[in-house]
Each structure stands twice: as C-alpha cells, then as structure tokens.
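Beneath this line is the structure, given in structure tokens, with notes to follow.
The complex appears here minus one protein chain, its other protein chains still in place.
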Amino acid sequence: MGLMTAEEHKQSLRDDRVVYLRGERVEDVTTDPLLRICVDTAGIDYEMAHMPEYRDLAVVSHPETGEPISRYYYTPQNVDDLLKRHELMVTGTRFGMGVVPFTHDIGADAMNAVSIAANTMGKKEYLERAEGYRDYLQKKDLSVAVAMSDVKGDRVLHPSSSKQAHPDYYVRVVDRDDKGIVVRGAKAHITASAYFNEVFVAPCRVMAEEDADYAVAFAIPANTKGMKHICHPLKAEWGPLDFPVDLPVRAHTDCLVIFDDVLVPWDRVFLCGEWTHVMTLVYSFATLHRHTASSYRIAMTELLVGMAQAMAEYNGIEWVGHVRDKITDLVMYLDTLKSLSRASCLDYVMHGGIPIPNPAICNIAKYNFAANYHDCARAIQDIAGGLLITAPTYKDYQNPETRGDIEKYLGGKAGIPTEHRLRMMQLIRRWVGMELEVSALHAEGSLQAQRMMIYGESMAKIQEYKKRAEVLAGIRREGES
Amino acid sequence: MGLMTAEEHKQSLRDDRVVYLRGERVEDVTTDPLLRICVDTAGIDYEMAHMPEYRDLAVVSHPETGEPISRYYYTPQNVDDLLKRHELMVTGTRFGMGVVPFTHDIGADAMNAVSIAANTMGKKEYLERAEGYRDYLQKKDLSVAVAMSDVKGDRVLHPSSSKQAHPDYYVRVVDRDDKGIVVRGAKAHITASAYFNEVFVAPCRVMAEEDADYAVAFAIPANTKGMKHICHPLKAEWGPLDFPVDLPVRAHTDCLVIFDDVLVPWDRVFLCGEWTHVMTLVYSFATLHRHTASSYRIAMTELLVGMAQAMAEYNGIEWVGHVRDKITDLVMYLDTLKSLSRASCLDYVMHGGIPIPNPAICNIAKYNFAANYHDCARAIQDIAGGLLITAPTYKDYQNPETRGDIEKYLGGKAGIPTEHRLRMMQLIRRWVGMELEVSALHAEGSLQAQRMMIYGESMAKIQEYKKRAEVLAGIRREGES
Amino acid sequence: MGLMTAEEHKQSLRDDRVVYLRGERVEDVTTDPLLRICVDTAGIDYEMAHMPEYRDLAVVSHPETGEPISRYYYTPQNVDDLLKRHELMVTGTRFGMGVVPFTHDIGADAMNAVSIAANTMGKKEYLERAEGYRDYLQKKDLSVAVAMSDVKGDRVLHPSSSKQAHPDYYVRVVDRDDKGIVVRGAKAHITASAYFNEVFVAPCRVMAEEDADYAVAFAIPANTKGMKHICHPLKAEWGPLDFPVDLPVRAHTDCLVIFDDVLVPWDRVFLCGEWTHVMTLVYSFATLHRHTASSYRIAMTELLVGMAQAMAEYNGIEWVGHVRDKITDLVMYLDTLKSLSRASCLDYVMHGGIPIPNPAICNIAKYNFAANYHDCARAIQDIAGGLLITAPTYKDYQNPETRGDIEKYLGGKAGIPTEHRLRMMQLIRRWVGMELEVSALHAEGSLQAQRMMIYGESMAKIQEYKKRAEVLAGIRREGES
Partner (left out) sequence: MGLMTAEEHKQSLRDDRVVYLRGERVEDVTTDPLLRICVDTAGIDYEMAHMPEYRDLAVVSHPETGEPISRYYYTPQNVDDLLKRHELMVTGTRFGMGVVPFTHDIGADAMNAVSIAANTMGKKEYLERAEGYRDYLQKKDLSVAVAMSDVKGDRVLHPSSSKQAHPDYYVRVVDRDDKGIVVRGAKAHITASAYFNEVFVAPCRVMAEEDADYAVAFAIPANTKGMKHICHPLKAEWGPLDFPVDLPVRAHTDCLVIFDDVLVPWDRVFLCGEWTHVMTLVYSFATLHRHTASSYRIAMTELLVGMAQAMAEYNGIEWVGHVRDKITDLVMYLDTLKSLSRASCLDYVMHGGIPIPNPAICNIAKYNFAANYHDCARAIQDIAGGLLITAPTYKDYQNPETRGDIEKYLGGKAGIPTEHRLRMMQLIRRWVGMELEVSALHAEGSLQAQRMMIYGESMAKIQEYKKRAEVLAGIRREGES
C-alpha cells in the first residue's frame, strides 16, 4: 500500500503477461535484455518519490486521508497545481536524461478525462466508478499505459461501416453480462503496456449512433486473459562499436495490443454505448496528454540545445554568425514550447469541474514542437558536420594500428580531446543522426559553402540590377557608369 | 496594315468605348491624366518593334507571306521559338522598367489556346475561325486584353446552379441567331481592357453538361455595344511630396467589364456549348499565360534585387552577414524563377499540334514566385530600415527651414549623397513599402536586435544544457565543473 | 493635477512647439487636419481612465498618497502587476480599434528603465532624479514620447569615430554648465513626439569609453527651444473614393526630431558620461518596450484574424480546407504571441529592484510577431482574393450608371449584401492591401489553382515513381503491371 518503490514495481510485473518481442514470447519482462531497460526507465518515477530533493514535487498528501500519494494522481484545483504538475514532468524527464518516465502521467491524464466525462454525463454509476478508480490508483500507486489508437482499417470509413474488411478495426463490445463486458479489437503504438500494471482503453475518434458498440472505455490489468502485447524492438543498447558510457540507457518501447474477447468487470467500465459522450472523453484526454507532452518535450529539447552548443564549441565555430543564428533558433524553439506550456496553465479552463490547461494553447504547444522538430534536427546536423555519420567507431579507436591516426587527425579546437569530440558525435548520432539527412546537408559541400558560391558568382549580375534600380530612382541615367 | 506604331495604337483607342474611372465616365482614355499613363505603357511594345536593337527579337517574317509580324502572333515550332519568346517578354519588361507591356502577350496566349482547342475538337468551322483570328491579329497588330475571371457569386456553386442569386454570375449565351450570339455577364480583374483594341473572353473553370450555355469563348472589339469598363484607379502619378524623376511612369490598371447583352458575330465565336472542351481551352490558356507571367516577373524581380543591393550599399551594410544572406536568398528566388521558366521551354509538350512550355514546370515557376514574394518584400524592407516609411518628403527636403537638418542627419555611408539615399527609399517605398509590414519589422527594434538579445540573455542556460549533454555523452560526471 | 482628461491633454499641446508636416510649419497640432487625428488617438488613454468599465484597470491608488494615478506610472511589484499592465495595454488597444494609445506606455517603459539604471549605478543624484521624474509624471499624468533611434550615419562606425562624416550622427553633449547640459543631434522614427507633452531621450546602442559624450539620457518638454519635429505624413483620412465609416480614424505618426543645441536642466539628466551603464539602460528599456509591443500587437492581430474570418464567410469559402488551415495558422500566430507575452510575466526577473518580464521571452514574443507578420498578411490577401485591389470605389458604387451592375455582379455568398463585402474589402485593403503582393498572389490564378494543375499534370509520373518504389519494397517485379 502507499507509494511503491522501483523494486516493488519491478516485482509486480512478473505476472505471466503475454508479451512478444522479435518474434518470440518473452518469459519475464524484467529480465529480458531489452525490456528490462524499459522497466528501469519506468522505475525512475518511483525513485524520485523517495528522494528528498524531489519529494515535495512528486508527492502530495491525500486531501482527506493525509496519506502520501503521487502528485499525478491528485486532482488539480488551480493554476498552482497545474504549474507544479508541469514542473514535475519537466523535472522527471530531466532525471530520465531526456526520456519521460511515463509511469503515472499518461494514466493520470486518462483518469482525469474519465472524471470529466463522468461529471459531464452525471450518471451515478459512472461517477462512482471514476471515483473508485482514482482511489485505487492513489492507494496502489500503479503504473498505467493508455491504449487509444485503434488500428482503423480504412481510415476514411466509420468503425461500423459495412465496407470495412471486418468489424474489429476499432475496439468494440462483443458481449455483456452480469460480470461485465467482453471486448475485441487491437490498439497500435501503445507505449509501455508490456511493462506497466494497468492498461486504460478509450476510443480515438468521435462516434456516430451506429457506432455505439465502439463507444467503450475501460481499464484492466496488463496481464488480463486475452491480451497480447507485440513489442517493437527498441535499439537502445550500446553496441560493441560504441564508446562505452557509464550511465544506464533510458528508453521506452511500443506495442501492438490485441484484445481477444477480453472480459472487463463493470466497475472498470467508464463508457459503454454513450456515443455522444465519446467526444468529451477523447478531447479531454487529448488536451491533457498534449499538455503532458508539451511539458516532457521541454527536458528533451534542452538536451538538444546542449548538444548543439557543445558540438559548436568542440568544432571551434561557436562564434560564427550562422552557427549563433542556429543556436538562437533552437533557444526560441525551446522557450516557445516552455512558454506555451506554462501559459496554458495560466489560462486554464474548467471542464466537468476540473481545471485543465487551455485546450487551444496546449494543442498549439504540441503542434509547434512537432511541426518544427525537423528544423531543430537539421540545425544540429548542420553544426555537427559530416563526421556525425563518418566518424570511426570505438573499435577503430581502440585498434593500435589506427588509434594514433584518429587521435592526431580528428582533433578539433585546441584543448578539446579528440575522444570528447567523438563521444559528443556519438550522442548526437543516436538522437538526430539520420544518415540520409546528414548526407543531404553535407555531401558535396555544406549549405554555407553553396550560399557563398551563389553570392560570389552572382555579384556581377547583382551590380547590373542595382544600376537599373538607380536609373529608376532618378539617381543615374541609363548607361551612366 | 502591318506593324502599328505606338501613335497609331493610341489613335485607335479613340472609339467611344464606355469607360468609368473614379465614378465618372472617361471621354478619351488617351487624354485622361491616369489612363494615358497606361496607354503609354502599352505603347512600348509597339516602340520596340521599330527599334533596331530589338527588332530581331520582336519581329518575325510571316512564314508564308514574308511580311513582318509581331513575334507574339507567330506560332512557335520548337524549343528555340519558345526560348526566344521568353526572352522577348523578359526584354520587353526590362524596357518597361519592370512593368510588362502586356500589349500582345496575353492575347497571343489566348489565341494559341484557341488554336489548341480547335485542333482538339477538330471541327472545321472552329479551325477556320481560329485561323482567321490569328490572321487578323497578325495583319492588324492589335492589342488584346483577356477576360477570364467571372465574378462567380457563391464560389462553391456551379454557374447554372439554381441556388445562385441570379444566373449571370458567369458569362453566358442568352440568345443566338444568324448573325451571332448574345452574351451577358461580368468579368473581374481584367487588365487593360479599357485601353486595348480587342477583348478575348473565355470561361475560367471546367463546366458540367448543365452549364453548356456558359461554355462560351469569343473575341470582340473593346468598344462593342453593351460593354462597360469600370476601372480601378491606379496610384501611378508622382505626387507633390515625391522627389521628381525624369522618367515616364509605367503602369497598368484593371477593370470590371460588364457584358450587357452583347452581340458577338459567329466568326469570332470559338466555343459555344462544347462544355467538354472547356477544360482544354482553360488549361492551355492557364499554362501559356503562367509561362508568360514566369517570364515577365523575372525583369521585375531583377529590379527588386537591385534595390536591395543599392540600399544595402547606401546604408553601408552590404558586408554584414545577415544582409549578404538576404541578398543571396533574393538571388536564389530570382534564378529559380528564371531556371524554371527556361526549363519549361526545354521540356515542352505538344498540345493540339502546338509546342507549349511544360505545364507542370510552368505552374511550379509561377507558384514559386507567388508563394515566396512576401519573403522577398520582407528581406528588402529589412535591409532598407524604418526610414523606408518615416523618411521626410521632397517638400521637407526643399523647405529651407528643414533642408539643412535633413542633408546633415540623413546621410548614410560616407560618399553617398543624402538625396540618393532618400530617392532609393522612395523607389522601394513605391514597390514594397507596406507601412504595417515595415512597422512590424522595425518598430521596437529590428529582427536582428531581438535575436542578439535572445542569444545573450540565454547563454547561461545554454551552458547548463551543454553540461547535461556532456554528462550524457560520458564526457563529464554530474556536478563536475 | 491628477488624472488629465482628453480635452486637457489637447489644450496642453498648444505650446508653440516647432512641427513640420508636408514641408510646412504646423501652427497648432490640435487643429491640423491630419495631426488632430493623432491627438484624438492619444486622447483615448485619458478617456479610459474616466470610464467606469475601465477605471479599475487603468487607474491605481498611489501607494503612499492614495491619489489616483495611471497604472502605467505605478511601479510593478509582482506577477499580478505585470499581468494587469499587460491586460491594460491589450484593452487600450482594443478600445483604440487596433491602434495602441501609446500615451503613457512607452514613457513608463523609459521611466522604469531609468529607475533600473539609477538603482544599478547607485548614485544618489540619479536615484533622486529618477524618483523625481516618476513623481512628476504620476502627478501631471503627462504623455511621453521616447526618442531612441539615432540617425547613425555609417552604421558600422562608432558614434565618436573620426571616419563619420560629422560627429553629430548620435545625440551628444556639446556643453554643460550650472544649469544643465546642452545636447545636439537627431533622432529618427520618433512616434508621437509632435503631439505628446514630453520627450525622453536615450542612446540606442552600447558605447565604448571614447563615446562618453554620447552616453546621455534625459527628458524634456516637446516644445523646448531648439527642438524641431519633422513629421511623416500619415495616410489616415478616409478619402472621397472610400465608403464612409461613422467611426473616428485612429492613427499615429512619426517624426525626425532635431536637437539643435538644446539645454537640458540637471534634474532631467539621467545619464551623462557613464558609458558602462548605457547597456543597462538600453537593454532594460528594450525589454520593457518589447513587452509593451508584444501586448498591444495582440489587439491588432485579433482584428486581422477577424477580417480573415469575415472575408472567408462573405466569400462563402469558410469551409474550404486550405482556408480553414489559414485561419488556424492565424490563430496559432495570435495565441503564440499572447502566450509568450503572458509567460514572460510569469517568469519575470528582477533588474535593479524592479520585476521586469523575462527578457529572453519578451524578445522571442516580439520576434515571433515580426518575423511572421508577412505570412499573416499573405494569408488574409489569399482569402480575400483579387477584388481586394480591383474592387470599384464608393463613387462608382454611388454613380447610377454603374451601381446596378456592381450590386448585381459583386455579390458573394447569398444573404451577404454586396456593400458589406465591399466594405470589408476596403477595411482589409487599408490594413494589408499591398498591391504588388496581392497581384503576386492572384494575377494569373491563385496559389491553389497552380497547386491543382501541378498535382494533376504530374499524376502519371507520380504513378511511375510509385511502381519503382513497389519494386524496391519487394511488392512487385520490374515491368509487372
């Protein structure tokens, strides 16, 4: 009971859940060489709650019982609560070295969306279930994954359309009795379901009346009978060619989750046929979770800015005009994200009795991040240079036949060890080192090299155009030199 | 007969046409203080044909009669013809100081589109009329305006839709007899119809079967009974506050053209009910005319590049990094337009037996120009500075009480006379001096001033992010300085 | 004493100040047909303070005397004060129909910057003068213009460089005695100095030791002997061709201000030779005033969004995909500005004992507005269509010979009077109707028209590329159809 430790969380995952990875059944997610990285990443959220320097941020007292509970599972009341929660997510992601813990945040978003929908519907049973589920999460301190994206089939068609190849492209109720409902379908891109306690399931689009069977939301343990998690293999391990780093790797992975006639007890059913209320649930969750995203992306973007500046300094070009411009652009990108995320708390709105960050501004924050991310990656690739891709490996660096050459020739600015430069290249490569992008930028000469030639090669013509403008301004006559 | 002179063209416009400007009937377009500017602008195309240095470009021999005819009215046969025509348009617009003569080019585009449509339809009467009209234009060397854009009413509705407020939002045939057809409707944004000889009229969108009455194309003299030209007042005159420039003002203006039951004789009817062929005519004209646009915009853009460079030099900032970047961007904008326009000739396609510039590439050329024009204006405004708007007038410059202060204080780079700087500002103001845009850029400090502060104010944080990246790369440990 | 009325402010400007406009001396700025528009615009700030609905926002009690004073002249203490001031500027600009009153805000920015600089320097005389000036403004409720931008000469050179054509390109101290200092120079782009009570003068760049004479800041009445205001003629009047609107025109104008050996008494001198402190003063003012800008631009941008939506509805295209996209972009532009401006209050910093909005975020807010304004203008021009430029005038609309045609043919969506459409076009034309920009967009067909043709004309090739991709994916074999 009460706040879990990271170790307790790990133990709780040994529950015979059905997980596949690289085409094989995983016996124990906590010992699998890839998935245990994810389990450890999830664990940092539990660690923080027990660390004195984070406790005030991560833990609050239950308003009635006074028991310590995760701040995530506490219902916010005002601007300060929203800003504190925002700060917790940023801080947690910094602690996760740029990777969001995810353990409680998305589940809290879902839980709050369920409360808003229940308050809006006003039906007693839903209000009680929402309250019950919140109580359960507060007491057990469980990790919760959220399964929203249906596999959809033909995206243009409604879930119940007879033109769909089969009726199961969206999760739906196929049966119901005293105990609960039976659901079937599949959800894609579900982060962490394979190594979290609970899975919260909700629709991903608005529904029409004929889609009532698809208007279903619920929560169940991740090892419930009939559930299957097919994981996407993460590329998180440091390989033998990599410079070894004495820090844990942090990463999550996603699953395709199959619901093969899964029984959900009534007290975990939060929507079942009320198709007109799907929109409230979907929009509330989307807003809350985009605010979560706009918060955790801050800590990740801070690291990208840091990599750009480090690389600029190691390359000795931090004072060059276009490099400063790029760093300034990165800072604007980061601070605009921060400001939008924080302003959305300031200008919150009340939905179903709960203050939520301003929906328009949350969405703008997330949009701004997503629409400009590629420019951010490009700026860093541009600053790093082609060595981002072509740098020799750690094994070349270790080989006595080549090490001397590498040490000698791959030095950058005097005073920066060659190894530091190669290590920073390696870090950036893992984050933004898309080979074809780097080659598009740097093969056959950098963008700046081309700009320089375009300017130089065109100057004679530019002067000719200038003379014509001077004639037109009455400054010189045609042909006058 | 044969090539007209500019004076002959002017005389030909005294034909009792019905023209309104500033709410009043214009008696004679060649003497009206505003419209005579347009008449003179149209005249330069005739002047060129008589100038030895342009004659080879502007005039060709009729392939059968050997008579000199305008190159515009000659049917192109190959890449060289297309490139020569392109060069003629660029040269003519340079001669027009950045304003396209327009006199023959758009009419030629229409004439060629008519030929293509006739060849595609293959009907004898249309082939003869197309041939006859071309012959007429070649012999008479007339100026031709083209009226495409219908006023449309509700744009979502078809021309014949009963939901339109009335059936005349698109030009249509309301009657027909032995002599010809009677048409009714209005066309908007029609450049030069008030001061050109002929008006060519064609649909501006594809049609459905029920729109057959709207599938009509024809050509008539601009003074035909029932036509009314309501002109948009041009702002072309130099005013008393302007530094006087000893060059003619060049400009065109547009009209709303009303067709109040106008009779069109059969030999000038090029489409009448053949709704399936509207698309051929519309697309051919659009392609040809966008190529024309992608050609004449070159000469106009050259002047913009010239203004930017002149202003940069007068302000003494032509070596500043971001200024060179902006000049380079302008050159890329210009040369991309040129290259697309020329490559479209190289990769021409045959339509209805006539080589036309590659339709996809023509459209890309025009799109590229139009979509990026505002960035071009912004760059020049940025280089010019706030004085673009706030510079004193010529009258202040003449007033002995203020002239000394202006001479003394508004000098820029040593060696550049203050008056030159003010004259170049005036020229640029007329071309791209939108007050709110300039104020958006320069009020409260320039873009660069803000970038500088953002960079400086953020450096402490940037260094903090850098340290975190170094920890992650295995270069330093947490807290290590 | 105490809060002025608009009428009292107007009276206070009849003080024999030396003002030029259109090359002539203006006898009385309150009766000049152009400048009185500006005087009335300035007056709205005084009006607000007397209107019950705005009083709480516009007026605060003096913390010591309890007297009502303008909120602008009150020293902010915390986040709430910063947000209230922000709200006052937005509200005042809404009341000014998109034009900032300007009357107290920029002066307050200067006054606060002076306090910060005095606090940082810590010299008693400066502290007293700063306090004295604040007290004076609070009591007299005066309007204050700020003169920052020197005319600069060659911008690459320092103020004191011997390469400058003369030493007066930056305002400097040429003499000093018991009474005060004597200053000489000129300032450009000075909004409202011709019709405000006071002019605050400060340097516009950082200084080196040899520039000490240029390190001077002071405030004087706008009619001080030796000052000359050469105004830039505003184009604010509705002309005879315009649809008459029964609302006052709101506008400001700028001046070139000459300081011809002007005496400044010591108690109004805030900096005199302390070149190392110029940066504090300049940066503080720049930050504060960019926050002011990021606030008032909100109300202006709201109107632009409103125009876009109105025009989309009048044209009947508000549901078209690319139009909705453009409206959404405009909303993001507006709300990003708002959010940055508000977040800068939330994350304020203390400078010289005064809380000021976060400098990095203020600058990002202003940058974001300025760098993207042209895109905003382009979107509105695109939605409005070519009629934005080519629409007939009010006189054509009144002329019985053309009115019927205009009424009939220029209707848009059913139910919207033609006059409404023309009036909205007129409003937009005044704000963003740059002729060459609109023609770049709409002449020869809109951007969408070109996109449509590019897509259609390229489909055959696209399908060919698709087949090659399918071969590469192992889906089909080469040549297989």
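Points to keep in mind about this one:
Read from first to last, the chains carry the letters A, B and C; within each, the first residue is number 1.
Assume a residue touches a chain if its C-beta (ideal position, glycine included) is under 8 Å from a C-beta of that chain, and two chains touch if they have at least 3 such contacts.
Here the structure is a predicted model, which is why all the values come from computation and not from measurement.
Of the candidate positions A:299, A:364 or A:469, contact with the unshown chain belongs to A:364. In the complete assembly, the contact with the undisplayed chain comes from C:325, out of C:56, C:131 or C:325. For the chain missing from the display, the contacting residue among C:86, C:423 or C:442 is C:423, taking the whole complex into account.
Hidden from this view is one chain, which touches subunit B at 331-332, 335-336, 338-340, 342-344, 346-347, 360-361, 364, 367-368.
Even with one chain removed from view, subunit A keeps its contact list with that chain: residues 20, 22-25, 149, 151, 153-156, 163-166, 168-169, 185-186, 188-189, 191, 228, 230, 232-233, 235, 241, 254, 256, 258, 260, 283, 286-287, 289-290, 292-293, 315-317, 320, 359-360, 363-364, 366-367, 369-371, 373-375, 377-378, 386-387, 389-396, 398-399, 401-402, 405-406, 408-414, 431-432, 434-437, 440-445, 447, 449-451, 453-454, 457-458. For subunit C, the residues in touch with the chain missing from this view are 94, 97-98, 243-247, 302-303, 305-307, 309-310, 313, 321-322, 324-325, 327-328, 331-332, 335, 420, 423-424, 426-427, 451, 454-455, 458, 461-475.
Methods note: only the chains that are shown with their structure count from here on.
The most central chain, judged by C-alpha centres against the centre of all protein C-alpha atoms, is C. Between the Cα centres of subunit A and subunit C there is a gap of 39 Å.
Once the centre of each chain is set as its mean CA position, subunit A and subunit B turn out to be 48 Å apart. Residues of subunit A found to touch two or more other chains are 331-332, 335.
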